[in-house]
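Comments concern the structure below.
Up next is subunit A:
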Amino acid sequence: MVKRVLTHLALLTGAAVMLAPFILMLSISLKPPGEVFSPHFALLPTQWYAVENYTAAFTKVPLLRFLLNGLFVTLCIFAAQALTALPMAYALAKLRWRGREAAFAMVVLALLIPPQVPAIPLYIALWQLGLLNTYAAIILPSTISVFGIFLMRQFFRTVPDDLIAAARMDGLSEWAIVWRIMLPTAAPAIAAFACLSFIWNWNEFFWPLIAVQEEHLMTPPLGIAFFSNAEAGTSFGPLMAAATVVTAPLALAFLLAQRAFIEGVTMTGVK
Partner candidate 1 sequence: MANPHRAEAIAGTLLALPAFILMWLMLLGPAVAVGLLSLTDWNFGEPRIGFAGLENYQELWDDRVFWISLRNTVIYVGVSVPATVLLGLLAAIAIEGVGRGRGFYRAAYFLPVASTLLAMALVWEFMFHPSVGFVNQVFRFLGLPTADWLQNPDTALFALAAIGVWQNLGLAMVLFMAGLKAIPPDLYEALAMDGADGAWERFRRVTWPMLGPALVFVVAITAIRSFQVFDTVQVLTEGGPSKSTEVLLFTMVQQGFTFLRSAYGAAITMVFLVLTLAITLAQTTILDRRAHYG
Partner candidate 2 sequence: MPGVALRGIQKSFGATAVLRDVTLVAEEGEFLAILGPSGCGKSTLLRILAGLETADAGEVLIGDRRVDSLPPKARDLAMVFQSYALYPYMTVGQNVALPLEMRRLSAWQRVPVLGRMISGAARRAIAADVAAVAAPLGLTPLLARKPAQLSGGQRQRVALARAMVRNPAAFLMDEPLSNLDARLRGEARAEIVALTRRLGVTALYVTHDQGEAMAMADRVAVMQGGRVLQHAAPQELYDEPASLEVARFVGSPPMNALAGHIGEDGAVVVSGARLPWHSTARGAVMLGVRPEGWVPAADGIPVVLERIEHLGAETLCHMAGGAVLRLSPEASRGLAVGQGLRLAVNRAVLFGPDGARLPLAAARREPAFG
């Protein structure tokens, strides 16, 4: 009994530490410059500066643009990933063709390569094609998700062969089978993958930093970094407001889709 209470206390303290940055971020975004650096510690501002900070966030930098860029980029990336990964996963899981084993081996090999490794050659290639500083530059490298291929293949393997045989007898083409049979069956796995893809690409900083210099193309993390450099500590309130705005979609999406998120993450552990 006592043990339970103590465990809860420990967990609550831990939770407080984990959530502290978020609460702080929110708190600062509501405070006027005077109170931000005040030696007293107070969660709520005495003078509510929310409107000013948030307005500043959207006007000093094109925050809305950043958000829209983020949305656009993650959607394009996920669409491309789904369009390419699902058919290949199906082909790897259920069809017999020459080179299948070799192709799968390459997928596994590609899984071992950290995403930062191809950066330099990709940069050079994009430069040669004149594609640097475009949406394409941000989107292209992430259009392939070997993780998605692997995950979907594992999932597709559990679909009964009879289901596919029945579909073929009903006259469906292999392409149709991918989208009308495999997709619905794997819906939870795909939802989980979508969540992971969304978080990963929304938060991605390394590659967009390299690929893009122009303000109007910046994704949210890039935009925040830009804001931070530009203002150099003078407008901390608006900076935190911008940070809140950028983090909010993820936090909300996460809280609403917790199960899918966490299942998606756990699936990486289920080999």
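The candidates came about this way: all candidates are chains of the complex that A comes from, given by their letters.
As a convention for this text, a contact is a pair of C-beta atoms (placed from the backbone, for glycine too) under 8 Å apart; a residue touches a chain by one contact, two chains touch by 3 or more; residues count from 1.
Just so we're clear, the structure is a prediction, and the values are computed from it rather than from any experiment.
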| Options 1 or 2 - which one, within this complex, touches subunit A | 1
| Contact residues on subunit A for candidate 1 in the complex? | 3-4, 7-8, 10-11, 14-15, 17-22, 24-25, 28, 37-39, 41, 83-85, 87-88, 90-92, 95-100, 103, 106-107, 109-110, 112-114, 116-125, 140-144, 146, 149, 173-175, 178, 199, 202-203, 205-206, 209-210, 220-221, 224-225, 228, 236, 239-240, 242-244, 246-247, 250-251, 254-255, 258, 261-262, 265-266, 268-270
